[in-house]
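Heads up, one of the protein chains got dropped from this complex, but the rest are sitting where they should.
We call the chains A, B and C, going by the order they appear; numbering starts again at 1 in every chain.
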Amino acid sequence: MLFEVRSQNWEQRVRNSFAAQKFMDHLGARLTHVSPGAVDIEMELKGELTQQHGFFHAGATSSVADSAAGFAALTLFADGFGVLTSEYKINLLNPARQQTLIARGRVIKPGRTLTIAKADVYGLGDAEQVHVATGLFTLMSVEGVKD
Amino acid sequence: MLFEVRSQNWEQRVRNSFAAQKFMDHLGARLTHVSPGAVDIEMELKGELTQQHGFFHAGATSSVADSAAGFAALTLFADGFGVLTSEYKINLLNPARQQTLIARGRVIKPGRTLTIAKADVYGLGDAEQVHVATGLFTLMSVEGVKD
Amino acid sequence: MLFEVRSQNWEQRVRNSFAAQKFMDHLGARLTHVSPGAVDIEMELKGELTQQHGFFHAGATSSVADSAAGFAALTLFADGFGVLTSEYKINLLNPARQQTLIARGRVIKPGRTLTIAKADVYGLGDAEQVHVATGLFTLMSVEGVKD
Partner (left out) sequence: MLFEVRSQNWEQRVRNSFAAQKFMDHLGARLTHVSPGAVDIEMELKGELTQQHGFFHAGATSSVADSAAGFAALTLFADGFGVLTSEYKINLLNPARQQTLIARGRVIKPGRTLTIAKADVYGLGDAEQVHVATGLFTLMSVEGVKD
């Protein structure tokens, strides 16, 4: 799908906003792709991100999915509008125990107030790519919130 | 609601499993209440848990909600069964910028295979208690997974 | 929870809007309670509402839950604003095979643009009340839409 951007500065704004999300740094997450309506975020398996069985905690998986969806929405916002997650739903499809997780956020429907996006998370191992999670996200554009 | 426990060891198992979730430690989360079908988890606002506006990242908020719901389910499992999150949905109701978040996980319907739980997250400040998030969770009991 | 109404006409507006939902009539659904932030809708088991096992179809159950949540939100809207469902999530907890279903919609958080509500559906039989479904709903207030 092709989306119209409403800011000349959309890419830099997303990169700055990602850099300002200290929680992403705390997870060791990296922004690896940004285009209009699309953002990818990657994260490596480390002990501090695991639940009791040694897999990525569902919360860690969801966190990069949420950020990927939220920044995908932000690429399409006009200047002067920030992004907040209103709600989301995520299905954990397979154990997330691969070395690298990649969350692909993609806008489904842009809007002035609400933007709907999906995020799919894949686990990348030596010889496999596993579909770890899929989610739907409602993002809200908030005027006067700096992003 | 009163729930029947199926393990003599239910409380210790939950406490051990929480302690084994390194991600909870990485968030600075603490287990503050455990009873049959009910678990509370608390977490303090620190820079490393924030999004770009200085609030708790939705992912951090969701992570404690998910663990509270998951461990609430685990209190009711028989020995030899572990817990995995199958899916969840969460609504972020208000900005999470209070000093302390408390996630209250409560079982709605226990089951042999699937347990449905809710989690409500409140932000506790000096003079206020704010309803920050509410979510619904499907937890799966998996035989042979150690918890 | 006590909610402030923003219209003198809130109850009549909800009753008129319900009467205008032809789909509710097609389901045989009745509005049985209206108060600020709260609406109940009831429906009887008939063959035409069933899925292949003779239970209420999840779609029929969800439809009354959605309307109960939506009208609960509408009780709190100012004049000149209509209600649309933005999204929802529902868990089907038990087979819905009782004679009567009652969907209880309750506002969790009112808002100028988005209102979050829950709906719980119970099946009422001769000697039992079964929790059939629970859901979370995001309702949008739309200016200039007649309700």
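Operating definition for what follows: a residue touches a chain if its C-beta (ideal position, glycine included) is under 8 Å from a C-beta of that chain, and two chains touch if they have at least 3 such contacts.
As the structure is a prediction and not an experimental result, all values here were calculated from the model.
In the complete complex, the residue from A:A20, A:I108, A:L124 or A:V142 that touches the missing chain is A:I108. Shown as candidates are B:R13, B:H26 or B:K89; the residue that touches the absent chain is B:K89. Set against the missing chain, the residues C:S7, C:Q51 or C:T113 yield one that touches it, C:Q51. In the full complex, subunit B makes contact with the omitted chain through residues 86-87, 89, 113-114, 116, 136, 138, 140. Against the chain not shown here, subunit C presents residues 17-18, 20-26, 47-53, 57-60, 62-64, 66-67, 70, 82, 84-92, 95, 145-147.
Within the complete assembly, residues 89, 91, 93-94, 108-109, 116, 118, 131, 134-136, 138 of subunit A touch the chain that is not shown.
Operating definition for what follows: only the chains that are shown with their structure count from here on.
Viewed as a contact network, the protein chains are fully connected, with every chain touching every other.
Two copies of one chain, subunit B and subunit C, form a contact in which over half of the residue numbers belong to both partners.
Centre-to-centre, using mean CA coordinates, subunit A is 22 Å away from subunit B. Taking each chain's centre as the average of its CA atoms, subunit A and subunit C sit 32 Å apart. Chain centres here are Cα means. That of subunit B falls 28 Å from that of subunit C. Along subunit A, residues 86-87, 89 each make contact with two or more other chains.
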